[in-house]
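Below: one structure, written as structure tokens.
Excluded from the complex is one protein chain; the other protein chains are retained at their positions.
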Amino acid sequence: MTGDLFWPGDERAGDLFGAEGFLVALTGVEEAWLNALVSAGIAPPAAAAQLSDLVGPADVEPIALAAEAGGNPVIALVKILRERLGERNPTAASWLHQGLTSQDVVDTALIRCSFEVLDRLRREFTGQVGALRALSDTHRGTLMAGRTLTQFAVPITFGLKAAVWLQGILDAAETARDVRHGLRSQFGGAAGTMAATVELADRTDRAESAGWRDPARRAENVIAEASRRLGLATAPPWHTSRAPITRIGDALVGCNDAWGRLATDVITLSRPEIAEVSEPTGAGRGTSSTMPQKRNPILSTLIRRSAWTAPMLGAQLHLAAAEAGDERPAGAWHTEWATLRTLARTTVVAASQTTELLVGLQVDPLRMFTTLEAASPGILAERLKPGPIGAELDDPSNDAEDNRLDPRSYLGTSELTIDATLARAEKFLLLEG
Amino acid sequence: MTGDLFWPGDERAGDLFGAEGFLVALTGVEEAWLNALVSAGIAPPAAAAQLSDLVGPADVEPIALAAEAGGNPVIALVKILRERLGERNPTAASWLHQGLTSQDVVDTALIRCSFEVLDRLRREFTGQVGALRALSDTHRGTLMAGRTLTQFAVPITFGLKAAVWLQGILDAAETARDVRHGLRSQFGGAAGTMAATVELADRTDRAESAGWRDPARRAENVIAEASRRLGLATAPPWHTSRAPITRIGDALVGCNDAWGRLATDVITLSRPEIAEVSEPTGAGRGTSSTMPQKRNPILSTLIRRSAWTAPMLGAQLHLAAAEAGDERPAGAWHTEWATLRTLARTTVVAASQTTELLVGLQVDPLRMFTTLEAASPGILAERLKPGPIGAELDDPSNDAEDNRLDPRSYLGTSELTIDATLARAEKFLLLEG
Amino acid sequence: MTGDLFWPGDERAGDLFGAEGFLVALTGVEEAWLNALVSAGIAPPAAAAQLSDLVGPADVEPIALAAEAGGNPVIALVKILRERLGERNPTAASWLHQGLTSQDVVDTALIRCSFEVLDRLRREFTGQVGALRALSDTHRGTLMAGRTLTQFAVPITFGLKAAVWLQGILDAAETARDVRHGLRSQFGGAAGTMAATVELADRTDRAESAGWRDPARRAENVIAEASRRLGLATAPPWHTSRAPITRIGDALVGCNDAWGRLATDVITLSRPEIAEVSEPTGAGRGTSSTMPQKRNPILSTLIRRSAWTAPMLGAQLHLAAAEAGDERPAGAWHTEWATLRTLARTTVVAASQTTELLVGLQVDPLRMFTTLEAASPGILAERLKPGPIGAELDDPSNDAEDNRLDPRSYLGTSELTIDATLARAEKFLLLEG
Partner (left out) sequence: MTGDLFWPGDERAGDLFGAEGFLVALTGVEEAWLNALVSAGIAPPAAAAQLSDLVGPADVEPIALAAEAGGNPVIALVKILRERLGERNPTAASWLHQGLTSQDVVDTALIRCSFEVLDRLRREFTGQVGALRALSDTHRGTLMAGRTLTQFAVPITFGLKAAVWLQGILDAAETARDVRHGLRSQFGGAAGTMAATVELADRTDRAESAGWRDPARRAENVIAEASRRLGLATAPPWHTSRAPITRIGDALVGCNDAWGRLATDVITLSRPEIAEVSEPTGAGRGTSSTMPQKRNPILSTLIRRSAWTAPMLGAQLHLAAAEAGDERPAGAWHTEWATLRTLARTTVVAASQTTELLVGLQVDPLRMFTTLEAASPGILAERLKPGPIGAELDDPSNDAEDNRLDPRSYLGTSELTIDATLARAEKFLLLEG
């Protein structure tokens, strides 16, 4: 099923962190582990196997239905994999899932799905940074009214506004990048001791004539190899130390903050009484069911929707982290999967909508200037405020020649801010683009 | 698709507040309105039509995919309905959706879906109240240690504990019942004025020879009739006054509070070191992927999962309410649908799990008594605390005969509380059972 | 200390639910209980005492500092009260706190503070309803543009908008009233059994010659009498069934929803490009530290501040409810006090700001009309939409005479909605005003 009646635009996330994608990721973890057992010499060469073709979309529903009994989908998945694998490679089937616990498989799969999401975000950010770089540079001289607490403040340029949006996006994108680089696998076994794997390694050691007797190191080699196959870094077990999950959550929420903040501006500036920017048009985009004149700012509307819901989802992950008691928790962990799924998918949707919004944003410099003129001279009252600051500076001859009513001369460091932001964007694109 | 890999047990909610159910509800609102226009004499008799057979599960995906352009699924739904209806009844097709705005249809459909959820909860509550009534009555004499801040406090009975659980459930169930009885339709037209409907009514008035000239009243009749067909009360438009939504949300969260609170106790009391209660057993229930001895308290685990996530979803609905600006808001409203869907479905799942838990809960009175004995005499230290309270009461002859170390004589009002709670439960079942 | 640097306007809440007010309430609960013990004949007449003059503002700090050891302020308070009371009435001192547990005292004091807050809200609501009734009635003919998703939709009147605000306020106010009427005391003793009180009553029974042997009923009489003295209803102990707290929370959040929603409109409509309403002026109100022309909509700003924070505080109370395990919980309960305090105080502040905003709101009908004219004829496009609905109605002779471009004739049920809302307001004021 693609699309969600309750969350228009959901299809933009495709199958990222969807049910099928999760099933693929879970299977991929089992496969990486199985083959890492072989690589480490614990399982015999005959146990090597590919699993990815053993399950498909049709398995999602039966596995989901079987998941409640054990509280997660891994038991049912392993049962199916073992049956099907057993038909063509009984040795592999007998080694499947040896040494793992359900949480290892679910957590590492969540990380894999998160990697794909963060990688998609990387591409969206590249597009957004490119679009904003152009907007900021193009409009560095486009005067408009600066507004604070909704009222006219002092003049700015639209280029500066775009640069501020860009800073927010770079803050978010850099954090997302760091999180992507730091993703860790989770392999701990039943209670974080890897005891079963070490025992298997011990059997191998005994069986080997040469007798390298360090089964714990050998178990760590399995973890390293399985992680390598999955493209992830290793770490000590984090069954109950959930920073690897909350960091993803915080980064995704941070993305929504940046997009929500600019969508808030677009919503305001595209009000018909202001009309300084407008959303890109498209077939049927922004229409009403009854009012033919309507052109609703629907991208910004949907982006804000995401920004209003992301913070609570991020908080939910923190709450789970705080409750992660014992060696593996009862309930706190179980809240994370759907929460992270929803947060990840809605973030991707908002990312895509933001890219589209920024690439096609229509700016009306004339209207901006008209508003600014109408707001004058009040909008320059800060500058005009009466009274000397220091007598020595208050030489009337200076004032005589100056241009206190020209907003162009009251833009302060705007150009410097734009330049610094564009340079930062350039660097980001070099690294990530 | 039934079941959710990310939320085991989701299938317990069936199609309540699911995509197909929502499509049915949306279509039902259009149908009720169309036929109410006919009943009120605004649309001609030939415009009467049934719509429910015009759409089906296969339409969910295309409508969902088309929903982003307008920001909600109604435009796409009306387009499909009008096309299909037009083939067999062009008059009806021309009257379809006349006078409505998208939000009328979505909101009233949300209310319809909520009604079905609340009705399901009514049945679950009936089962829970029945189970707890039996537990409380059966165990009114079953002594156990009362625990406060995790430590032994004074003796209680398991019957009292069950009565306290029952009070929480009755609090939640009564609120849910009141909300169910107060559900209101939403019909306001483009900006809450019903102007289009009144204009249609005006044409009718002009066309009628007798000339009843009160088109606004006639429009209100349409609202009343459409609401009657949907089994809902009427109300002035609440496009931006969202108490009808937040009340549902608060009630659903309140249910989760009550269940989460008792699941927390079951989780604690089924720890192996305590082992005073245990969850009902079932095929594969509570098993582990590697540890054959395990019997995890999986129902309580999943119930707590829901209780930990519900509060944030309820808060999300309040946040939307606070942001509901203009005559219909841009974004706040759009956050409500998926939030309410998720809250409703997870609540139904937790409801069903709680019923199963309570109906099958296994209680071990002997173990409870053993714990209580082991906790004595410390657990009676409140009673034994030194010093006179009032000299006139401190007659040693009283103490000589008394039974200060018998917990059975230090249960206070427990029986009265049980009786009062059972009476309240009786009344609830009479009204709702 | 009055005022809060971090929450401007805090002083509007005075000492409602402040530290001193809480200390008074805690002491009041001890006093009501002590004297109820006397009234029930359990404690001797000599134990009757007033406690309110025994503690004062200077005690807040030492009690607060002593509170961590036991986890709540009651132990320290009782110690102080007992010492000071002992100097003038040792009998009363010996009976103080007999039968209670800390949670009884804290919870009942929270309810008392909540009562005062809800009573203050009643008065604020009365003012708000009065102001909105006047605005709605005065402006029932004041035309303005209806806006949906930020864009022009169809005409409305400002009177209708005010009526919609009023509906939201009545929804909130009626719920707050119901909650106020349902406030319950909490008396349960160490683990909800009232065992200590029943034992005290038993001693009395034995001492009394006549020998009324029902100490549990006598204990219930104490509860009833103590509650009566505090102006509260009784209920079975709810140490771990927290609906009495969450209902208060939900009601307070609901108030903020209603105010936030209207403040959102005021913020929008007072943007300089729209300028259809403006906030009441006052000394220094809305000024800037550097821009003399500024007149920021500061009341609406601060009201929205509250509306954005209230939902999470309400959610926090639900989370505590879901975690309220054992006979009294370790931590969940402890989160409630400050949360409810902050929610209550910020709600009172927002209430007061909203009253001031509504009483002094400045409306500019001419500007509204100008905007509406500028928005025409697009804003009437719904009405003008092409094509027949039903051929029999589409008599050109009707169209010829009609006034399709006059917004005054396209207001639908606006008057009826205003009338219905004013009637509802009237009824509310009769009951609460």
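Brief remarks on what is shown
Per-chain residue numbering starts at 1, and chain names A, B and C are given in the order in which the chains are listed.
What we mean here is this: a residue touches a chain if its C-beta (ideal position, glycine included) is under 8 Å from a C-beta of that chain, and two chains touch if they have at least 3 such contacts.
Please read all numbers here as calculations on a predicted model, not as lab measurements.
Annotation: of C:286, C:378 or C:407, C:286 touches the absent chain (contact as defined above). The hidden chain makes contact, of the residues A:26, A:183 or A:200, with A:200.
Across B:131, B:303, B:379 or B:416, the single residue that touches the chain missing here is B:379. By the touch criterion stated above, the residues of chain C touching the omitted chain are 1-11, 19, 22-23, 60-61, 63-75, 78, 97, 100-102, 189-190, 196, 267, 282-291, 296-298, 300-305, 308-309, 312-313, 315-316, 319-320, 323, 330-332, 334-335, 337-339, 341-342.
Although one chain is hidden here, its contacts on chain B can still be listed: residues 148-154, 267-268, 270-274, 288, 290-298, 301, 312, 319, 371, 375, 378-379, 381-382, 385. Chain A residues in contact with the hidden partner, per the touch definition given at the top, are 43-44, 47, 71, 91, 94-95, 98, 101, 146-150, 153-156, 160-161, 163-164, 167-168, 171-172, 175, 189-200, 203-204, 206-207, 216-217, 219-220, 236-243, 246-247, 250, 253-254, 256-258, 260-261, 264-265, 267-268, 304, 307-308, 310-312, 314-316, 318-319, 321-330, 382-383, 387-390, 392-393, 395, 398, 410-417, 420-421.
Quick note on the criterion: only the chains that are shown with their structure count from here on.
By the residue-number overlap criterion, the interface of chain B with chain C counts as same, with over half of its numbers used by both chains. Ranked by number of C-beta pairs in contact, the top chain pair is B-C. Closest to the protein's overall CA centre, chain by chain, comes B. If you average the Cα atoms of chain A and of chain B, the two centres end up 32 Å apart. For this pair, chain A with chain C, the centres built from the Cα atoms lie 38 Å apart.
Multi-chain contact residues of chain A, defined as those touching 2 or more other chains: 267, 288, 290-291, 296-298, 301, 312, 319.
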